[in-house]
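Quick notes on the structure that follows.
All protein chains but one are shown at their positions in the complex.
Letters A, B, C, D and E mark the chains in the order given here, with residues in each chain numbered from 1 onward.
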Amino acid sequence: MERSAMSNTIYVINPNSSTTVTDAIDRALEPLRTPQGPAIACLTLPDGPAGIQSQRDVDGVIGPLLRRAGDLEEEAAAFVIACFSDPGLHALREQSRRPVFGIAEAGVLTALTLGQRFGVIAILPTSIPRHLRYFGAMGVMGRFAGDLSIGLGVAELADEARTYERMSATGRALRDAHGADVIVMGCAGMARYRRRLQDELGVPVVEPTQAATAMALGRVLLGDR
Amino acid sequence: MERSAMSNTIYVINPNSSTTVTDAIDRALEPLRTPQGPAIACLTLPDGPAGIQSQRDVDGVIGPLLRRAGDLEEEAAAFVIACFSDPGLHALREQSRRPVFGIAEAGVLTALTLGQRFGVIAILPTSIPRHLRYFGAMGVMGRFAGDLSIGLGVAELADEARTYERMSATGRALRDAHGADVIVMGCAGMARYRRRLQDELGVPVVEPTQAATAMALGRVLLGDR
Amino acid sequence: MERSAMSNTIYVINPNSSTTVTDAIDRALEPLRTPQGPAIACLTLPDGPAGIQSQRDVDGVIGPLLRRAGDLEEEAAAFVIACFSDPGLHALREQSRRPVFGIAEAGVLTALTLGQRFGVIAILPTSIPRHLRYFGAMGVMGRFAGDLSIGLGVAELADEARTYERMSATGRALRDAHGADVIVMGCAGMARYRRRLQDELGVPVVEPTQAATAMALGRVLLGDR
Amino acid sequence: MERSAMSNTIYVINPNSSTTVTDAIDRALEPLRTPQGPAIACLTLPDGPAGIQSQRDVDGVIGPLLRRAGDLEEEAAAFVIACFSDPGLHALREQSRRPVFGIAEAGVLTALTLGQRFGVIAILPTSIPRHLRYFGAMGVMGRFAGDLSIGLGVAELADEARTYERMSATGRALRDAHGADVIVMGCAGMARYRRRLQDELGVPVVEPTQAATAMALGRVLLGDR
Amino acid sequence: MERSAMSNTIYVINPNSSTTVTDAIDRALEPLRTPQGPAIACLTLPDGPAGIQSQRDVDGVIGPLLRRAGDLEEEAAAFVIACFSDPGLHALREQSRRPVFGIAEAGVLTALTLGQRFGVIAILPTSIPRHLRYFGAMGVMGRFAGDLSIGLGVAELADEARTYERMSATGRALRDAHGADVIVMGCAGMARYRRRLQDELGVPVVEPTQAATAMALGRVLLGDR
Partner (left out) sequence: MERSAMSNTIYVINPNSSTTVTDAIDRALEPLRTPQGPAIACLTLPDGPAGIQSQRDVDGVIGPLLRRAGDLEEEAAAFVIACFSDPGLHALREQSRRPVFGIAEAGVLTALTLGQRFGVIAILPTSIPRHLRYFGAMGVMGRFAGDLSIGLGVAELADEARTYERMSATGRALRDAHGADVIVMGCAGMARYRRRLQDELGVPVVEPTQAATAMALGRVLLGDR
């Protein structure tokens, strides 16, 4: 895991093809850029689907993602996979000599430092069984409060008023009926709502791309010391 | 899930390219073929790797597997994915209107009817974390005794004497040091050793392709009644 | 577990004394009968209570059930215990050289292949702690969504309209408030409602006697190969 | 649960027919007898087997045990079922208006106040899966270190030297290889070895009949206040 | 753990400074006092806060509590820490040669003998994450139904009508919406409401100071035999 002078960029790969989402991620990560720290570059995967909603979408982006990351290996200090299903996380960990983070894994682990039971705001109901399988694989179901969807696809997230209204209602349900004392936003495209939602709900709200990139930054700075 | 007269074949897809493995599976499933029951056809995925050993291998066969299954949808009564990492299981469940079984899932669930704590014989040490994530996702770690590898790749399984010797030693370790009272063979290519291993160990040994195809047969016969 | 030519019948033993229930089970299992496969014979236990509702009922039928199964041992290819408390499951496994299945165990394990979180429709509230102890023993509480009762005893199930109305309401509560994406009917006497309930709820509904007998059929066909 | 002046005896029922075991239990409970507290009467179940070793034995004593307890209901202040499989525990709780304790349940719960991970010394290997199902039903597998058998049937416990030697070796294995910091003796017939074993192992050793009767005593004294 | 003739008192230490609470505990424990059994002395910790509500309160009383218990070591037969956060439980177990019980641990373990899923009535919402951490450390989350607060601080418990009304509503919610079939009162200051609440709810209600002192009594009577 030795990092040469060349490999000084944390690559945050948005595996869908939406540059709007990538741009929002880029803005959310701005505070993690420091003068002498690693660069943070956010990339869109042009081969990816418009939004990653089904298991097929998740599995289908792994190949392109591994190829893209392979091309970046030498310049990379670390990789962040910016989709809440963490597609290709373990395959990229096999392939790369760099640290690799998934935003679902990092978002949930970060939530565990902020509350005792985490709730997740999903986009679509079909995401929920997939999330549950993943939380089971992570072994964190003992800290799980609930996972509720806002019932909107990635494309529909463009309607900000409706999206926020649903996120707010879903967050309140997680807090009040499911006992969540920390909320994880279950999609890379929700960053802009974090602060407002946290203020309204009165419990911490984790934006998972920030959580993963923050962990990546720490790992890169530490190198292998 | 209505099945037409046409769709009367259980397709067992070996996602690696080894026809030797496929042939062995085919023999192992012979007892499940009945005169008026569904046909059972075992297929090799020519696009697949020689053996599925890494997470990259697992993820990489999903696309070809989904395409192959898609082509077979109309004739299919059910699908069985014959690799112990269950590649594409949930994506194929999304894609197909037929019942879909994975051999790891079915093998472990079947083992739960035969003993209180299941042990798994893996091929390579690198498979073990992947298995553990999967058993966690299945929520069955409370019944898990251990997962030990024989340290041989799929290709090396051709040396039968060495393979059996390692399986036997591994099975004894699972039984004696880890408390397993039922063993699951963690690879589709081990079917020929099942009976001998069971006789030697004195505890039930599950061949997962048989387990999955038996579940598929039941589901097909029941239709949606 | 060698099976002679004589031992070619799967005995499905309804441990209560209701032939109405036995007849309904018999009809539900019809699709599993194949020309050259094993016979499937459904028996009523005349010594059993009218309905098995209390723990005392469960424990009380074990002796008669073991005796009846003992008498059938030579002709049996397998046994299915058709009561959702799986009375005598482990004692019969000790006693018999044949495969033995319980409908609760098989129903729940089958549900695990159809959804991520299973809900159970119980008959009476007093069944629920018993079910929970059993699911705990099975180690599957990590996949458990909820267990709700329809508040009707076995005898009251005769009123079909009321029974279905309650099952439907209970199923909706399991799906909507408890997050179940697969439902297990927690009584052998509910088979006739499976299809209708599944169509209404839009999630798979498992009839556990079918699930157990399908597993038994697979095991019998495989023999000990 | 109001207790009349008449009902002032804690009945400790040994469900096997060995008066030697009952006498040993009686001696072990002597310290719990106090001048104005409830009487503690230890009974043998003459209909019971010589030793309760199989699941069939466990299930088979429930009927006689319930009848015996039924006869004693009016005089009883509480019941203790003195067999480590807790036969009939929940059925007797249904039947009786008195508090009912099982020695496995009480022994393990008491162990949870004395160490972080409990180990169990079983008599025969066949007991172990039954114990594991029970600890699973109790939901305490997260505190479980191991369950190892001394490989002696109830009858063979008469050879004290051999029995102690095996208990000592088993206890050391639980402590050193499995990480147990408290040991539960998994049979009602081991009381005489408790003190010596505890002194040798240097970790607390729980005699489960004492544990259960102590809990019963507390409940009786508190009445329903 | 040998106990001299001198060490014949179970010390129940209320670590807050409220003698009202101590007096209520004292009354609740009256039935556990027997003529020749150990004395039971209830003490107030004058250095303690008026009520133990925050984690800081919990941690802050440990030092004074250990000192007080140290002074009492020779006369003590056992110690009970009478605050539902069990402050100093493990430190006192290290320090003292006597048995030490915490009321949360003992209350929950006792509840496990009375129902399959326990609910907890907390005083303040801020107690709940602390309780959950503790139940997680105890390994009993598999039996946990819910933990709901009445929203009153220790001081506000003086208003009996309001307190009972809230306890009753909370208990009904635990029973009906969370599936609790046994309730633990999550504060040492609720003893007076136990019987009434149990009668109203129709499920057992555990007063944890009684539960812990009953366990202490049993341990003291048994000595180290």
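The rule is short, and it goes like this: a contact is a pair of C-beta atoms (placed from the backbone, for glycine too) under 8 Å apart; a residue touches a chain by one contact, two chains touch by 3 or more.
The structure displayed is predicted, hence computed values, not measured ones.
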| item | value |
| --- | --- |
| Neighbouring shown chains of the undisplayed chain, as defined at the top | A, B, D, E |
| Residue of D:105, D:147, D:181 or D:207 in touch with the missing chain, whole complex considered | D:181 |
| Residue among E:41, E:66 or E:177 touching the omitted chain | E:66 |
| Touching the absent chain when the full complex is considered, from A:21, A:77 or A:109 | A:109 |
| Where the missing chain touches chain A, by residue | 28, 31-32, 34-37, 101, 105-106, 109-110, 112-113, 138-143, 194-195, 198, 210-211, 213-215, 217-219, 221-225 |
| Residues of chain D (touch criterion as defined above) contacting the omitted chain | 115-117, 142, 179, 181 |
| Touching residues (missing chain, whole complex) on chain B | 128-129, 132-133, 136, 141, 146 |
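The definition used in the following text is that only the chains that are shown with their structure count from here on.
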| item | value |
| --- | --- |
| Chain E and chain C - chains in contact with each | A, D |
| Classification of the chain C:chain D interface as same or different, half of numbers criterion | same |
| Gap in Å, rounded to a whole number, between the CA centres of chain E and chain D | 26 |
| Interface hub residues of chain E, defined as touching at least two other chains | 141-142 |
| Pairwise touch network: line, ring, star, complete, or other | other |
